Structure formats: C-alpha cells, structure tokens
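Missing here is one protein chain; the remaining ones are kept as they sit in the complex.
Here is subunit A:
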Amino acid sequence: MNRRTLLASAAILAAAPAFAQDDPVKAGFIYVGPIGDGGWTYEHNQARLAVEEHFGDAVETVYQESVPEGADAVRAITQMALSGADIIFTTSFGYMDPTMEVAAKFPDVKFEHATGYKTADNVSTYSARFYEGRAIQGHIAGSMTETNKIGYIASFPIPEVIRGINSAYLHASKVNPDVEFSVVWAYTWFDPAKEADAARALIENGNDVILQHTDSTAPQAAAQEAGDVITFGQASDMAEYKPQPRVSSIIDDWAPYYIDRVQAVIDGTWESQQVWHGIDEGMVEIGEITDAVPEEVREEALALKEEIASGEYHPFTGPINRQDGSAWLAEGETADDGTLLGMDFYVEGLTGEIPN
C-alpha cells in the first residue's frame, strides 16, 4: 500500500463516520387534530414516537398539531421544510394541494401524503384499506342490532368515507337483510361536541349501533351514557370503552410504514410510490372483539378477517348494484382499486343521498 492509497482510504474512513454523524435525519409530521384526540392523530403520533424509539439518536422528529387544511397548511409545511426536515408526513386528505405546492419548492425534501391521489418525484401517497375493517364491523353490527337500525357518523363526503359506509352496509345487510343505515354528516374530523350530539340524536331515533368515521371518543361516551348501544373504536382502539359500548375497533398502525420510509431516506433509496395497505400488511388492525359479542358472531368475524387478509375474499365482490339500481359489479366480480379510490356513490339499499 503506497502512501497515496493510504491517505485516500484514511480519508474515506474519516468521511464515513462523519457522514453517519451528520445531522440526524429529521422527520416532520403535520397533524389535522390534536395529538390527544384519541383517534386518527393520536395513532399517527404513536407512530412518530415509534420512529423515535426505533432509530434513537439517528432520527429527530418534529410535529405540528391542529393544522387547518388550506392556506395555513402551506405555511406550516413550508416552515417545517425550512427547519431542515428531510421527510415530511402530511397526515390528512386536505393537505393534498398544499403538499404538492410545497414539494415543488423543496425538491430535496421527501413528502408523504396520507389518503390523497396526487404524486410527484418527491411526493408519495399512502393510505390504508379501512374498508376491510368496515366489513368486519358491518358483520358484527348487522348480527347484533335488535332494532335493525344502525347509525353512522360520517365526516366528509370523500371516497374514503363513502367506501366505509358501503362496506359496512353490504356486510350488515348480508347477515340481516332488514337492517337500515342512518348516515349523519358531521363535516368535521374532530369536534367532540358535534360528534356527541350526532350520536345522541341517532340513539334517540332508535339506532342501537353507532359507527363513526370521526376521530374523537365522544360518540363512545354518548353511547355509554345511553346504555344498551354498541360502538366500534375508530382509528384507535378506544379501549377505555370496553367491553361495551365498544365491542371492537379498527386500529390504524402507521408505525411500520413510517419506520420503513424514514429508513429509505437514511439509505438514500426513497422513491415516489402509492401505497394502499390493508389487514394483510398490518396497516389495518382489528381490535379485540369483547365478550359482549356472542361467541358465534365473534368466530364468524374472525373468519371473515382471515379470508380478507389471505385475499380469498374481497369486501366488494359482486353482485352489487349502485343505489339507483344500475349494475356495478357482476356475480363474482371484485372492485378495482381505481373505482374504489374515487368512489362517489352508495350501493343499493342505502337510503339518503351523499351531500352535493
């Protein structure tokens, strides 16, 4: 080894640890609600903490909570990019255009937008197949309702929410053809007072199952107060309402995905992609089904979960008609992702209209 190569390898040796000690990778998170909402934002924040724990000193995280969707989001994301974030997770649908706008100005920063459909070289999207969980909820709800009336607190009329309503309804009416759904549009992701009002109104109207697509635990509390009503945890386990009203839940587990993507940034292998994971990949989890559910219903529900996870069964399998009676899926046909991602119609049997 001559002197020159020695020097060169010394330089590489010196440079390598210097690179490793280079500023820790900074991961930023933009939340739509407060981290203590007990639902959607809470789970994203749990995943952020999991990222911190997994990487230790190698990764630093920052977050901003309760960021309004719109002009304020552009500023919040920009400031986060300016503060040196290497990857930014924007965790609500309404951040789509703001994320695209900021991403165009910061080509070196990676962006991950939850539940949207626009991508760029430095923007990925990710979402979970919550409708798989909704199928299991619908099955339990349809089997357990005594009044045959199920209330549904919906947030915004976007495809993700409409998919959930359709999936829950299809599987509830499969076990109980007499079941009726009442959908209330709350126009909010997080507003405990409004959510509680909606739940109380639904219960007063004879609905003995309350499904929710909003993020607070207020509907759970309202159901507990009323007694004899069952609910499902949304986005988070909401275990404090076990064993009843909360009889099961859909849990969003973002941690593996976040760790994976931050690792990709560290390795320099990050690439733009569109990810839609379900029960199989573990992004959607079904929380404990409590003793309040009859044993046979529980077993059916778990069997359904297995079938969905293995890909043996798709929650949208024909024959399914649209609400207006026109045919959507023929016998045995399954829905394609494109239609599901843009779903803007109810399936046959649901009453009421999607607001427009």
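Everything below uses one rule, namely that a contact is a pair of C-beta atoms (placed from the backbone, for glycine too) under 8 Å apart; a residue touches a chain by one contact, two chains touch by 3 or more; residues count from 1.
The rule is simple: contacts and distances are computed from a predicted model.
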(request) Choose one: "ANTAR domain-containing protein", "Nucleoside ABC transporter membrane protein", "Putative ABC transport system permease protein" or "Phosphoribosylformylglycinamidine synthase subunit PurL". The correct choice is the protein name in UniProt for the chain not shown. (result) "Nucleoside ABC transporter membrane protein"
(message) Touching the hidden chain in the complete assembly: which of A:Ser83, A:Ser310, A:Thr334 or A:Thr351 does that?
(response) A:Ser83
(message) In the whole complex, not just what's shown, which of A:Gly70, A:Pro243 or A:Pro294 touches the removed chain?
(response) A:Gly70
(message) Take the complete complex as the reference. Which residues in subunit A touch the chain that isn't displayed?
(response) 34-35, 62-66, 68-72, 74-76, 78-80, 82-84, 93-94, 97, 101, 117, 156-159, 185, 187-188, 341-344, 354-356
